[in-house]
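One structure coming up, written as structure tokens, with questions to follow.
Yeah, one chain of the complex is gone here, protein chain that is, but the others are all in their spots.
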Amino acid sequence: MNAFLSWSILLAPITAAVLIGLFTKQNSKLSSKLSIGAIGFSFLMTLLLAAVNSGTPEIPVTSSVTWLEVGGLKVELGMIIDPLSMMMLLVVTGVGTAIHIFSLGYMKDDPSLGRYFGFLSLFTFSMLGIVLASNFFQMFIFWELVGVSSYLLIGFWFERKPAAAACQKAFIVNRLGDFGFLIGIILIWSITGSLDFGEISGAFTENPALLGASTAIAGLLIFCGVLGKSAQFPLHVWLPDAMEGPTPVSALIHAATMVAAGVYLLCRTLFLFELPTSWPEDFAWLNGVSSLHIVALIGAITSIMAALIATRQDDIKRILAYSTLSQLGYMVMAVGLGGAAAGMFHLTTHAFFKALLFLGAGSVIYAAHHEQDIWKLGGLRKKMPVTFWTFLIGTLALCGAPPFSGFYSKEEVLLAAYQSNVVLFVLAAITAVLTTFYMFRLVFVAFGGSAKSESADHAHESPSVMTTPLVFLAVLSVVGGWLGIGGYFGHFFDHGAVHHGHHENQTVVMFIGIGAIIFGFFPAFFMYHGAESDPLKKGLGGIGEFLKNRMLIDEAYQWFISRTHEALARLADWIDRWILAGFLVKGIQFTGEFTGRALRLAQTGNTQTYALLFGLGLAVALFVILL
Amino acid sequence: MIETLFFITFALLTLICALLVVANPFSRNPVTSAMFLVLTIISMAGLFVLLNAFFLAAVQVVVYAGAVIVLFLFVIMLLDIEEEERRKLKQFSVYSGILVAGVVAVIAITAILSSGIGAYASASPVIQGNPAPLGKILFRDYLLPFEILSILLLVAMVGAILLSKKDLK
Amino acid sequence: MSVLTTIIMLPLIGALTLLFVPSRHKTVVRMIACSVTFLSMLLAALTFFEFNASDGAGYRNEQITPWVESLGIQYHVGVDGINIALMLMAAVVGYSATLVAKSITTRSKEFHVLLLIMIGGVLGAFASLDLFFFYFFHELALIPTFIMIGFWGRGENRNYITFKVTLYLSLGALIALVGLVMLYVKAGAGSFDIVEITKAVQANPISLADQNMIFPLLLFGFGILVSLWPFHTWAPMGYGAAPTATAMVHAGALKKFGLYGLIRIALPILPDAAAYWAHIIAWLCLGNLLYCGWVAMRQKNLNLVIGNSSVAHMGFVFLGISSLSLIGVTGAITVMVAHGFLAALTFGLTGYLADRGKSLELDQMGGILKSMPAIGSFLVLALMAGCGLPGFANFVGEAMVLFGSWSSFSMITIFGVWAGLVIGAVYMLRALRRALHGPLASNYEGVADASGIGAKAPYLILIVFLTLFGVFPRMLTDKISPAVESSLDLMKSTTSLTVAEKLNTDSADQTSEAPLAAESNSRGNLAESPQLESTQG
Amino acid sequence: MIQFEHYLIVSALLFCIGLLGVLTRKNLLVLYMSLELMLNAANLALVAASRFHDNLNGQIMVFFIITVAAAEVSVGLALIVALFRRRQTTNVQDLSELKL
Partner (left out) sequence: MNTSLMFLEILVALAGLGILVGDLWTPDKHKKKLGYGAAAFLGILFLISFQVQVGNVKYAFGGMYILDSLAIFFKRVFLLAGGVVMLMAVEFTPKIKRGVSEFYALLLFALAGMMIAASAYDFSLLFVTLELITITFYILASYLRSETASLEAGVKYLILGALSSAVLVFGIALLFGSTSALSFLEITETLGQSSGSLASNPLAIAGAVLVFAGLAFKLAIFPFQFWAPDVYQGAPSPVTAFLAVGSKAAGMVLVLRVLFQALPSITLNWSAFLATLAIFTILYGNLAAIPQKNLKRMLGYSSIAQAGYLMMGIVAMSSAGASAILFYLVGYAVTVLSAFLTLTLCVNAIGSSEIKSLSGLMDRSPLLASTMILAMVSLAGIPPLVGFFGKFMLIQSVVESAPAGWGCLVVAAIIGVVASLYYYLGVVRAIIWDKSPNTELEKIQISTPSQALLYAGIFMMIYLGFFQNQVVEAAQNAASVFNF
């Protein structure tokens, strides 16, 4: 039963994708029905699966097929159904369904709607594959597939140059992360001889020193994959650009699901990070630092950096994108600090409210005829009430205002930080302040005040096919947090990495959290309520520009790449052109021809020269043979 | 002793005349070369006689001096060739020619001297190169080459006629 | 008569038949050509799917016909796991190339004759178990290649390119020929039959000195044919200039000949030299993987990007071979098969564009995906497969190669991963973006897409096989790995112990321990962990 | 006492003199005469060998050589005549149209 359900969850979307790709691409109605039907089916099956298994808290691998077996390399396609994956399944299919439906309205004028839904189904399939994966190899396969479907969706409007550039960037940056991921997989396989999560963690339980000196290295290599997919510093650069894709895609992939895959992977492979850390000799100076420390640090850096940048963005989607980055940093930090449950909790609630925010933004953009600059919007509160109220709910949830879902999960994260590392906690708190600030800046500028452009002036509420998902997600954003009360997420991790129950700590953290909201809200209110232009523009000066230009990290990449790979490529090309193809090949050719021309000079046409050479040859032959 | 004297005389005559055929410091006229060739042939016939090849000595004089050289002279006259043009001799070709010929000579003489071939030779000859024994061998053992030579001569005849005939325009 | 002979002879007989068809009957020519290659493909597919690896090692569908007995030459064909997939691949590529050849208008009969000869030659080379015929069939396929590039080729420079390709490949083939002849002589079997030679070598291994003389000849001879770095410069140019169908068959199928030769001949028969030279192959393959990847990054012509990437992919095969491990070599063969389909697909598609759009300069391209959705999406699929995306057979092969080569050459494997995942993605996506994305280029205005199943068929067939083996890799690997295993076993059994010991001491300072022991990845030795830092060589 | 070697030396010298002529003289006719000298050197060696080995076969060979030489001369001279008619020259250096 479990096997059937899990397989049908996985295969429904790919069936839809294949059908659309092969047959119904031209027919957008049928395609969209197929795609929505498939994810809806998956959602229902997931619910069914959850219902079937509600009694049993712990269901491991349900089914597996040997996909590849050569010598010591055995790859199975398996299905892990445990609370962790169950939760992810629900998020992916649930939020996914909402977004699929929303797309129907948002994309209805697009001529390539069939293609769009095909890609969407492909993405759903890949994402479900990641969630269900029972081993590293399978995880990597779907990891890559997620990457490519993200590529296809970002580049959906490929005839626009920025979209074409953005999808390429997303893919390549993801590949950088996968580079480490794959090496990590190979390393772990070569030592343990297995790829299966269960077997490997079993082996580690038996012998925690199995990885020897490379424990930390192995963990960090796996973490590389997380860096790419969850857009952690320094591989975060692709995510803001990815907003070139259609807004529902941003909601689904770049807010709710795909970027969360990294956090999911971290949780899935947590056993690897919890091994006693040891470094190879060359890295001995790192002794004492565990790989989890590095994970947490990266998460914290990402969250504060993204929050800072978000304050200076004007594009509604970009603000949300940096906000996503920042929240992902939270999650990773939480996992790194031992709060895997908190991370997962935040992941779930974030999926709800961030999807909601993005869809809200989509609704705005749709209404404002693809105007995305917040300074050209304004006054939408009256014109689009449903969108406004749902958006506000999302904002509050994101800021962590009680009793919205974000409050609970954020509090967990902050608590985890507070308990283990004060520095990181302070960073997280500042991030929370900034979060409130930039979110309300967005709300005040885009929805408040008066319309600042014609397109905003003519905006009116979106059709119900779009608002229904908004409402649905808004409800989830409100109630989603109650899931976590009572430490539901703690059950995911059998070894109980979360230390619950320090009530004093909890209270302190709660107050700090709420304080952060207040500290964030009022500056935003004073600065942006009814503002026509950004007062911070001049106020911050150079730092503002620095933030606006995304801390020049893209430029740094540009510089670095042109100094390394482009230079190497130029060198290789030069060698190829001039040394190998030119000097050597042409040189040999020239030598041949030259020798030919030189040799035939002996052919003077003069008989006596020939006779002379004949005689000379004879003399030499006689000399050689006789003496 | 007498034989030695004759040998030296004829050998020297042969070589000097041959040299004069090839490189006559006084004349570059082909006729002079032809005349010295006759002398070379005749002194060689002398050597043949010393070697008991009486018939061949006669053939040598008759065929070479009497026919071949005459043919040469005939052609020279026919073509009315004056002295070899006094073109600037290419020094290089002359020196290299001398060098090559010299080297071959040195190698050949070294080979001959170091071969000790005299040890294999019989000092007192029994057979003499008279027509009778020669004819017997020629028409018994060497009939096939002889017949082929007849074809060769036919070919030469046909060829000479074809080549030297005037074009009929 | 073996079914293999039928598969080989069908195209050749087709070529012969075409000679007697008047050239004005173009449809008849097309019909004959397509039907013989189709039949050939059908038979190859049947043989492939009938092939059951569990029947044990050894050759199936064998046929031995004496040829020049006094020289030990016989016509001997047969398949095992190693070449059955290659046969299928070659037949499929051949059929698809024949379909593509429809676009040839001038002297189309002659083109088809040459194409069929080429296809027959490729099939024969893969099926032959006799060194002479193995070589003979390969050369049979090469000559048409040259003429086709010269006469039907593209570009101003094709004259020079034809000569370059010809001389390069002939040089490689001749070097390999000398190696094969030496192998014949030194094996002392008095026969060119691979089976016989193998038996003879098993009983009486070739001396190390001789092995070390023959192996480099084979390696570099075959290496030139496969565009092993630094002998690769003919390939991108050649494929750029070749007519579409020719490039498909050559890049797809014919080029695998050299690799097949290394795996079939050099490894099992010359085990000691193989172990010794594996290090050199491993380092050279970096030239393919990294260097050619970089070169591809700089190219401004789509065909040159693809050509260089095709060269770069060969690096994976060499890496797999050099690992001398079951996983690595199986992976190498899988890559060969997958790359066969892939190369044919990409060159088929670029050929389509070049024939109609006139320019493959990336500056003058753009927006093709919008105006030509079918061709555009095929090309996207091809490029994606080219950067090693799961779902396509390439991924399986490359992954296996990387897994297999880790324990022998971990540093090189890291570079391989970098090249495959990052550099590959960079140049492929750049090309994709410039050619397919963005606004439509003026060159391509009004260029028709492939419409109808007929026009799409050649590409669809290739994509189907590419994904079929990508999604169900065991269809390939279950056939390949037993054959590779027995071949590697043979290799181990023919290595004299003293030699192995000598190699061990020799290569102690090299990148790894004895590569012969490379296959130590079984689950049994969990405790034996290669140290990461010790691999820095 | 005159030995076989002495005759051979004379013959070798004669051969080299002929070779010298072939290599240096420009007039085709003289050049041809030099070739005759080379053939005669062989004749001398053969006759001497015949004498010292007591074997008439060498003399037969000489007989053949003389005949062949005659045939060669007749063809050669005819050719030279034809050439002279065509080109008005007997200088070997003028024959260098076919080259390189």
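In this document, chain identifiers A, B, C and D correspond to the written order of the chains, with residue numbering beginning at 1 in each.
The rule is simple: a residue touches a chain if its C-beta (ideal position, glycine included) is under 8 Å from a C-beta of that chain, and two chains touch if they have at least 3 such contacts.
The structure presented is a predicted model; accordingly, all values stated were derived computationally and were not measured.
**Student:** The chain left out touches which of the shown chains?
**Tutor:** Contacts of the unshown chain, counting the full complex: A, B, C, D.
**Student:** Which one, C:28, C:143 or C:374, makes contact with the chain that was left out?
**Tutor:** Counting the whole complex, the residue in contact with the absent chain is C:143.
**Student:** Going by the touch rule given at the top, which residues of chain A touch the chain that is not shown?
**Tutor:** Touching the chain left out of view, chain A contributes residues 592-593, 595-597, 599-600, 602-603, 605, 607, 609-611, 613-614, 616-618, 620-622, 624-626.
**Student:** Against the chain that's been left off, what residues of chain B make contact? List them.
**Tutor:** Against the missing chain, chain B presents residues 107-108, 110-112, 114-117, 120, 141-145, 148-149, 151-152, 154-156, 158-159, 162-163, 165, 167-168.
**Student:** What does the interface between chain C and the hidden chain look like in terms of residue numbers?
**Tutor:** So the residues of chain C touching the missing chain come out as 67-71, 132, 135-136, 139-140, 142-143, 146-147, 150-151, 159, 162-163, 166-167, 170-171, 174-175, 177-178, 181-182, 184-185.
The rule is short, and it goes like this: only the chains that are shown with their structure count from here on.
**Student:** Hey, how far is the Cα centre of chain A from the one of chain C, in Å?
**Tutor:** For chain A versus chain C, the centre distance works out to 36 Å.
**Student:** Could you list the positions in chain C whose residues touch two or more of the other chains?
**Tutor:** none
**Student:** Do you know which chain B residues sit against two or more other chains?
**Tutor:** In chain B, 93, 96-97, 100-101, 104, 108 touch at least two other chains.
**Student:** Help me check something: in the complex, which residues belonging to chain A touch chain D?
**Tutor:** 600-601, 603-608, 611-612, 615
**Student:** For the complex, give me every residue of chain D touching chain A.
**Tutor:** By the definition above, chain D touches chain A via 19, 22-24, 26, 92-93, 95-100.
**Student:** Which residues, counting only chain A, touch chain C once they are in their complex?
**Tutor:** 66-73, 137, 140-142, 144-145, 148, 155, 158-159, 161, 163-165, 168, 171-172, 175-176, 178-179, 182-183, 186-187, 189-194, 203, 210-214, 217, 280-282, 565-566, 568-573, 575-576, 580-581, 584-585, 589
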